[in-house]
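Structure first, then comments.
In this view, the complex is presented without one of its protein chains, the others remaining in place.
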Amino acid sequence: MRDIRLLTRMFIPGTLIGPFTQANPGLGGVCTFVGEVRHDQGVEALELTHYEPLTLPGMHDLADRAFDRFTLMGLLMVHRVGVLRPGEPIVCVSAAALHRRDAIDAVDFCMDHLKSAAWFWKREKRAGQWHWIEPRAQDHSDLARWQS
Amino acid sequence: MRDIRLLTRMFIPGTLIGPFTQANPGLGGVCTFVGEVRHDQGVEALELTHYEPLTLPGMHDLADRAFDRFTLMGLLMVHRVGVLRPGEPIVCVSAAALHRRDAIDAVDFCMDHLKSAAWFWKREKRAGQWHWIEPRAQDHSDLARWQS
Amino acid sequence: MVLLGKLADLGGAPALSLAGPLDWAGLKAALPETLSEAIDDPRVRVAVNGALLADKAALQAGEDDEIALLPPVSGG
Partner (left out) sequence: MVLLGKLADLGGAPALSLAGPLDWAGLKAALPETLSEAIDDPRVRVAVNGALLADKAALQAGEDDEIALLPPVSGG
């Protein structure tokens, strides 16, 4: 069961994860990561821009790689675009597998790649002004963990 | 927010994770692992025995170590005991943190230690007969990952 | 005395009552032979009143103490 989506509206992760778990009968474990917009000092909103012809195919390509690399029964990968407020969920990745190591590692792998290799551009609003968020060195070291 | 429990009755993970997430406002991410009793060939039921004076303190001690080792806002660790049927949830660990690496690694750490260092004895029923489950070498190699 | 996991099968029950005081030799002498042999396994741990013993051979239990015999825990 594979469910890859870009969402333009607020979502409740539990409403996705329940049905996802049900859709993979016989699983041994499900690992889920939900990222929320942090209440960083002075940040009023976060906007994610994407480029449709690359972003969704990029997520599908990442899902292909996760299925190749881990023994998975199902993968859910949902990412928000548009304007988000602090506390809103921005990303939800859930992996179902017979064994917990595959489920946990697949979520870790997808999150590292989504954060740094997916086609999203973010800016945050502070004191009424939008500021673009630059790439971070940390993201490259996260990715390097998987290059063996 | 710290919630450590042994449950003797069937539980629905979503009913624990929603309130847990709400109880940690300002988090950056929540990672959750739910393990279910697998539909292994011929297995009709799984029984978990525990020794109350050691098992729950052992889970609290594990939670202490997770809080020491990772930067966490909250940790939920729930384990079933008693007789379970295939498909029922057996364990749920959820970690809330500002940063995803802490949340994911804390869940991974707790699961590796819960599975192999916590005081649970398991037996499974096949063709009407109960059979004790022995320790596995895999569990020791999982634990060794954290000894650096 | 509390027997966990497969030791309960060897003891025929999950709990037994033995007259105290007991040291390790006295405990082994009071148990059925297969159980007595099984608890020599170095992976079998012993707790008295919920506290694990570092060295089970140093067991000293009184009349009202709860001794727990704990085999290795099951794999995931």
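Per-chain numbering from 1; labels A, B and C assigned in written order.
The rule we apply is simple: a contact is a pair of C-beta atoms (placed from the backbone, for glycine too) under 8 Å apart; a residue touches a chain by one contact, two chains touch by 3 or more.
Please read these numbers as outputs of a predicted model, since none were measured by experiment.
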{"item": "Interface partners of the hidden chain - shown chains only, full complex considered", "value": "A"}
{"item": "Residue among B:H50, B:R80 or B:R100 that touches the chain left out of view", "value": "B:R100"}
{"item": "Residue among A:R69, A:R85 or A:R136 touching the omitted chain", "value": "A:R136"}
{"item": "Touch residues of subunit A, complete complex, unshown partner", "value": "49, 51, 53-54, 57, 115-123, 132-136, 138-139, 142"}
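Note that only the chains that are shown with their structure count from here on.
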{"item": "Subunit B and subunit C: spacing of chain centres that average the CA atoms, whole Å", "value": "27"}
{"item": "Mean-CA-position distance for subunit B and subunit A (Å)", "value": "24"}
{"item": "Residues of subunit B touching at least two other chains", "value": "115, 142"}
{"item": "For subunit C, residues that touch 2 or more chains besides their own", "value": "76"}
